[in-house]
Every structure is written in structure tokens, then in C-alpha cells.
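What you see is the complex with one protein chain gone and the rest in place.
For reference, chains read A, B and C in written order, and residue numbers begin at 1 within each chain.
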Amino acid sequence: MSNSFGTLFRFTTFGESHGKAIGCVIDGCPPGIVLDLGFIQKELNRRRPGQSSITTERNEADEFEVLSGLFEGKTTGAPLTFLVYNKDQRSSDYDKLKDVYRPSHADFTYEKKYGLRDYRGSGRASARETLARVIAGAVAKQILKKEGIGFNAFVKQVGNISIPAAAYPLDLNLTEQSIVRCPHKETSDKIVELIEAVKADGDSVGGIISCRIQNVPVGLGEPVYNKLHAALGNAMLSINAVKGFEIGSGFWGSAMKGSQHNDALNIKNHKITHLTNNSGGVEGGISTGEEITFNVAFKPTSTIAKEQQTINTQNKTFNYLPAAGTMPVYCHAQCPL
Amino acid sequence: MSNSFGTLFRFTTFGESHGKAIGCVIDGCPPGIVLDLGFIQKELNRRRPGQSSITTERNEADEFEVLSGLFEGKTTGAPLTFLVYNKDQRSSDYDKLKDVYRPSHADFTYEKKYGLRDYRGSGRASARETLARVIAGAVAKQILKKEGIGFNAFVKQVGNISIPAAAYPLDLNLTEQSIVRCPHKETSDKIVELIEAVKADGDSVGGIISCRIQNVPVGLGEPVYNKLHAALGNAMLSINAVKGFEIGSGFWGSAMKGSQHNDALNIKNHKITHLTNNSGGVEGGISTGEEITFNVAFKPTSTIAKEQQTINTQNKTFNYLPAAGTMPVYCHAQCPL
Amino acid sequence: MSNSFGTLFRFTTFGESHGKAIGCVIDGCPPGIVLDLGFIQKELNRRRPGQSSITTERNEADEFEVLSGLFEGKTTGAPLTFLVYNKDQRSSDYDKLKDVYRPSHADFTYEKKYGLRDYRGSGRASARETLARVIAGAVAKQILKKEGIGFNAFVKQVGNISIPAAAYPLDLNLTEQSIVRCPHKETSDKIVELIEAVKADGDSVGGIISCRIQNVPVGLGEPVYNKLHAALGNAMLSINAVKGFEIGSGFWGSAMKGSQHNDALNIKNHKITHLTNNSGGVEGGISTGEEITFNVAFKPTSTIAKEQQTINTQNKTFNYLPAAGTMPVYCHAQCPL
Partner (left out) sequence: MSNSFGTLFRFTTFGESHGKAIGCVIDGCPPGIVLDLGFIQKELNRRRPGQSSITTERNEADEFEVLSGLFEGKTTGAPLTFLVYNKDQRSSDYDKLKDVYRPSHADFTYEKKYGLRDYRGSGRASARETLARVIAGAVAKQILKKEGIGFNAFVKQVGNISIPAAAYPLDLNLTEQSIVRCPHKETSDKIVELIEAVKADGDSVGGIISCRIQNVPVGLGEPVYNKLHAALGNAMLSINAVKGFEIGSGFWGSAMKGSQHNDALNIKNHKITHLTNNSGGVEGGISTGEEITFNVAFKPTSTIAKEQQTINTQNKTFNYLPAAGTMPVYCHAQCPL
């Protein structure tokens, strides 16, 4: 397994959806940082399902404790360990999943790879693992904030509803006012409507999240392998249900000509800038100083309330209809990148 | 810098576009493999620009030598080293680039990151570095072939010309008959026409390459970080000019519903299969046994023959028109994934 | 910081001596192992100070809990997390250390490296961190036991008292009968006597631990960097207070001639063996199939009850005499390699 991510700032996550606890160990956090634990809790709350009528039913408060690495409120350079005990450990609900490989879940692949699996709520494959990433991200954001680096992620599309081109540039301050985290009110309303309809039908939908990172200094990233956007892509594609990643012009850029796509360099107020940002803030794998912009595609949640053909562990096909107690997340709209 | 890729099979590349040589060291190649050096040369020839009228002018034969790791024709488990001496080292052509930051090249970012740069043919940032990847890939393909694993990459789109949906399923045996490596004759002809027009105009275009990997056994890939498709994404996004990566349904999957997208499991001839393959052969980061399918988006080549605004190293803006001797690759159509 | 060790079987430790908890996350444990938790507790008990009159006073039971990675008693391939809550968190005892750099402790170097330090019981630099290694080791031993691989570590020397040459070969089954883990009764008695005298004088002593690993198959280890004994040396030298490592003939081998030192190969009962084992079971970095034998040198515990010159954080020299409450481990005799 590979439960760690990062090099200088490296975190390791552990814990299963319905095990005792979920947590992470962060190695490489600089010393002397006064950690704002309230901010970490706020980020955890943003991630939490059950915030509104349109999402998954699981509703637990995800309160964390700090086990190590903090002394008198400051980081010491020693590993920071965070723990969230799971309140919802009723595994009896999940016994019926024991012999089923649910379609497009990781049931089949885990069992073939490991010879057994923790079938309670998808075990380690549950999106609940992202809780640990959110904690690590909330620590990282505090370190980066000191350098003036800021993050804005928002929902750009759900199903076939997308923010229209005419709505750009967006006011990203409005993102948090939308229960689906879409900063364009009209689109947000349509998305809520769509999700409600999809939910009523026992189905789910996919979506696209867009992210912007401001004030990244020139020169970050590796020029050959692990280019800055390749490392970002690796991170994003490791999030449950993600199927695509594009930086800057991305797939649309493939249809363009070089003379349209090239970002002319310019001097403005004695500073080097670019007239456009089709590169999404990265040239040759290295940050240009412009805003980093990328999109992440999520497939529809695979847990749905509709009958589907599948097989069981005895290799028999049958029609599987999940019981009411194991109901779906209808979309990934809250994923706080 | 980060000039190595991979874990068990790990290669390190070195060399600049117009330096003495380009090469790679492969560590972790299994012992006892009878290497087919002719196949490696064939793959290098496929990568080579200058194969047809529509691509870059540079025309050198890229002959490699093996420096280590082979004994009596077999790999020994020791590092395999391959070297290609550059024939084309005339750096005088490039002196005029010394003070210019070409738009959407890595000139500006390299110089800001390192304080200096090898400006001859983009130095380390040149797509000529992919030569070393092709060698490592040609070794890897030979190892994987013994397991029955095969690869098919083809051009799916150039500019706004794309293989039409009605043309699927494609006959991928036709790929090599097309000078732009597009297996659909009609589309291939249109692409050649487009590139010729673009070339006549001194411009370039982007494109999308699609890749299929057959016979991957169930169970490969890591389930949390470095998921199989995340590792593939990291690799692909590290290729020059790549701006996007998607596996299976990718960005299109975001518009789908769960009931459409889920890949129902099935038993066929006593073997577990899936009725569809929207997942692109990966579930929960682990291979399902189905074909791995992914798309890679390339931006248009940034080297064009048109005048563009840029700045020089003295921070003055000016209109830059490259000299005839430093002419462009017009598209990435040959990149042999 | 670097709080992880290992590649395929990789563990990360966290926690400070007087923080909330100490623990470890093990990534890469094979799935399907029925873990014997009782054995882990037994190993923890062996490590624990306070087992006899001659060691450090700290006496806490070190009970662990398993947070993740076990399902129905078996490992799942997911990260195994172990936690030991610290009972002894009274930090007031340690306030007096706040401004002191104790001689040959890590106080000075930590503070210079990180700009601050957790001064409670040496924080992260405490030998209490080895608790987490013992847990990881107890898991590893269970996996290796299935392959027939066994471990025997024993105290070979404390201060200037060493097991005499005439006492070899030793009966290593006697090790656990000695409170200082020395399998030679006479030497053990002398060591206990020495430690009692040293303790009465408020001083400490060093020692040498010897380790034997049986039934290691031929072929383990890397041939160039990270040779098997280099990886072992790296591990051992990372234990608190260790100043030396030697494999096989070690430092004594330097005085030998090649004709004496070379281990002649032999066939015995149709099996390849060696007539001697000066190599300590490793040739060219790779295991030979013979017993792995190595020695590890520990300096005397730096915490003593004698007055010593040192400096404080205001760069003033003074004579430091630790208070009764922060008393020493008198020797490392229990360290269960």
C-alpha cells in the first residue's frame, strides 16, 4: 500500500470508514508555527457530509485530537498526529455487503489484490479517508498563508449543468454561500434542483471542481519528472472518484493554435507578467508566478439506490439493490479541495 | 531537479538537447531478460522528428549504445545504461536565444529557478529528453510483453479534427500506416491537411493522444495515494506540452449519472468481466483486468514562426520572430506513448 | 524530520516522551496475517524500564491499542496503527530543564536546529520513542517467523565487563533469565554488580549488544548501496545512544589476513555452507544463508546524577546537577533489539 503523500511535507493517513479511528501523521511541518486548530475544525466541517438535505445521511461531527508534534501551541518539527475517532462503527449494517461486489466500487479489486477486505463502509476505500487529507491540507494552508498563498476551489459543473462562459470572471467569495459550493447563483440553484431530482430517483451524478491558487512564487516545481502540474495531477487523481485532471487550457487547449495559446510575456509596473494564462501558471513544469488554475473531473458516486447487475464472491450474477441503511452520497459537490 | 521516475523499475534520464549526449540509466530491470535491441531502435525511430514533410526539420538518426547492465545479451539485474550522442550540437544557431524568453517556453521559468539556463535548443527542457523515456519504455514493453501485456497509442484529435464517434471501434493495426499515427484514414487525411495549412501559416496545433493497455492483470496499483491512474497521470503530465489526463470516462463521465456510469459485473466463460468499462480498467486505484484506457491532451507546440510579443532578459518587451534555423515541430502527432 | 523507516515494510513513529501518546503506523504489512497481540505486549514489557532495581525509575505499563489495519483479527494490507497513551505527563518536573542544555543530550542540537524544543523528558529525542520501534519489530518478527527466521539479541558487554571468549558458544536460551539479558551467568552477575556500583555513584555505563538472525534465505539485500548490512547499520545507528555497528568480524577483521578471514565454501548434506562465518552472513551486500551476526555499541546513558559543567540557553556556563525526579537509566542493558 501507499498511504503517504509528499516529500518535504509528507503525510501518512490511516484508518477505515467504520474502524476505530481515522487519522494522519504529518512529517516535515516546519517548527514554530502557531497552529489555528479552529481553522482545521472548520475545514473538517466543510468536508463533512450531512450538511444539507441533498447529501449523504451520515452525520457525525468529526472532532479531532492532536496526539503529538505541538508544544505550547506551536509545531516543534516533530511529526504532527491527528486522530478522529469514528462514532459510527455499527458494522452489522454492512454484513450484507460481505459477499457482494458492488458495481464500480473497489470491492472486487480489493478482494482480488489482498485476498480479503474490510467490507464495513468500503473500509479503507471509503471517501471518509479524505478527512485525513483535509486535516493535512488545513495545516499546509496555514503554512502557505504566511507566504500569501491562497486557495479557491469551487464547483464548476454537476451533471450537465455548468457555469456559463458569460458568467466569468466569477466572484469566488460567493462560493461558501451555496450549499453545493458553486459561486454562480443561477447555476447553483439549477444544480440543487438537479441533485434533488437525481436523489428522488435513487441515482447520483458526477461533476467538475475548479481550483485556483494565488500568489505562488516563480520557480516552484520540478522541470522533468514530477513537474508541478504532474504532482498536482497525481494528488487530485488519488482522490476517490476522480477520473480526470487538466491544467490551464487542458483538453480545450488541444484544439487551439500555438499563436492563440502562447502566453505573451509583458512588463507591467516593473513586474514580469503574462498577457494570458493558458498555461495555468506552469511552464516547463515550473510555476510562472501567474495563478495556478486546474479542473478535476469526478465520476458519479457509485453508491446508488437503483437495482444493478453484479456478482457475488461465489461468482454468481444477481441484481443488487442496496438496503436503505447504506444510502449514497449523491454528488461530490462538497469536496473541499 | 527530479530526473528519475518509477519505483521498482526506476529510470533516470540525463542530457540536454544540444549537449554531448542524451541517455538513461534503468535500475530494477529484472535479470535474465534477452533484450531485443532492434526493437528499441525501432521505437526510437518512431519518436524521431523529420520522418515526414509535416514535422520538425531536425533529422538525426538517434543511434544508441548500451554502456552497462547487459552480459552475453541478457540483463543481469545491474543498471542498464543507454547513450545517444547528439550529432547536432551547433550551438551558434542558438546564440540569439540567449537573451530572449520565448512565450510559453520554459526559458523564463528555468532562468528564474536556476539563475542560468542552457539556451541551446531549450537545453534540458527540450522534448528531445523524451528520447530517453522511449528507450526506458522500449525495455519495459519487452518485460511486459512476456506477461502478455500490450500497448496501443494513437492520435485521436489534432486541432479541431477528431475521430468521429461512428468510427469506433477502431482497428488499431492501422495506426502505423498513418504518418500522423491516426488509425482512421479519413481523419488522418484531414489532420495531414490541417497540419500542412498550419505549417504554411507558420503556426502549430495541439492534439489528443489515446492509449489502450491490454491484458493488465487484476490487482495492480495502490489503493490510496499513487492509485494506478494517478501514477499514470503523473507520468503523462510529465511529458512536454501535456496539459490534461483522463482515465476511462474522464471529463465526460462528470455529466453522467451513476446508473449509466457504473460498470456492471458479469460472468462470461467462467471469468469475471464488466459489461461496460467506464472506469477505464481501474477501480479504487487498482486494475480491474479490463483494458486500461486513457487520453492525454497536448497543447500546441509553443515554437512557432509567427511574430509574438515577449520580453528579454533585460525586462524589455519586444516582438520576437524566430529565425528560420530554429523552426518548429508543428504538432505532437508522433509522440509514441 | 525523518520519522519513517523501511521500504516495503515501512513504519512511521510519532509522539513525545511526555506528550499525549506515542505510536506508529506500519505501511506495507502483508494482508491475511493473524496478529498475536499478546506477543506485541510481551515485547513491549521487555523494553519497559523499571523491571528491576537497576534501571530507570519510570514505571508505566505501556498498554497499546490498535487503531486500524486489523479486521476480524487479520491484517488487511491497510496501514496498521498502534497507540500507547502516556500516563506520565507531569511536565512540571521538567520545567527546570527549560533553560538548560544537558551535556551529551540532544537539548542543544534540537534547539539550534528547530529554534525551540519540547523539553519535557527530552521530547522526541527520548529513548521512549523506541517503544514504537518495538511494536513495529514485534509485527515484523511475526511475519518473519512464518519463514522460519528467528532473532536472538543479548548483552555482550557492559562497561569493561565482557563475556569471555572461553564462554562461547553461548546458550542463548538463557538470555531472558538474566535481568540484564546476558546469557552467561557469571558475566551477568558481574554486570549487575557493576551497574549497582555505578548507580550508587550516580553514574552510568555503556555496553555492547550482539544480535544473531537465523535462517535468513540466500539472496536478501542490495548489492551496491543499501547493502544488507548497511541497511542494518543504518537501523541500529538510529537507536538512541548507539555509536558503533559491526557485522561479522567487524573491527577485529581489520587485523586479519585474507587467508584467515575468507570463508571457504563447502558442501554439507547436499547444501552449500561456509566453513567459517567471518562475513557475518553477508557477502557483497547479499545474505549468504549463514547466520547474520552483528554488534552494536551503546555509549553510557548521558543522564547521570553527578554535577557537570554545561551552559544554559543564555549562553552562561554553570554546574548542572539534575534533581532527584529526573533520574537516569543506568545502562541500556534491556534494549530488546
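Everything that follows uses one rule, which is that a contact is a pair of C-beta atoms (placed from the backbone, for glycine too) under 8 Å apart; a residue touches a chain by one contact, two chains touch by 3 or more.
Since the model is a prediction, treat every value here as computed from it, not as a measurement.
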Among B:L67, B:A197, B:I267 or B:L321, residue touching the chain not depicted: B:L67
Sole contact to the chain not displayed, among C:H18, C:R120, C:H184 or C:K227: C:K227
Absent chain, residues of subunit B that touch it: 1-4, 12-16, 19-23, 25, 27-28, 31-32, 65-69, 71, 74, 76-81, 83, 113-118, 120, 123-124
Missing-chain contacts mapped onto subunit C: 1-5, 13, 101, 103-106, 108-110, 112-113, 124-125, 129, 157-160, 198, 203-208, 218-219, 222-227, 229-231, 233-238, 240, 243-251, 253-267, 270, 272, 275, 278-280, 283-288, 295, 297-304, 306, 308-311, 315-317, 328
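As a working rule, only the chains that are shown with their structure count from here on.
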Chain separated most widely from subunit B, comparing mean CA positions: C
Rounded Å distance, subunit A centre to subunit B centre (Cα mean): 27
Whole-Å gap between the CA centroids of subunit B and subunit C: 48
Where subunit A touches two or more other chains at once, by residue number: 1-4, 13, 113, 124
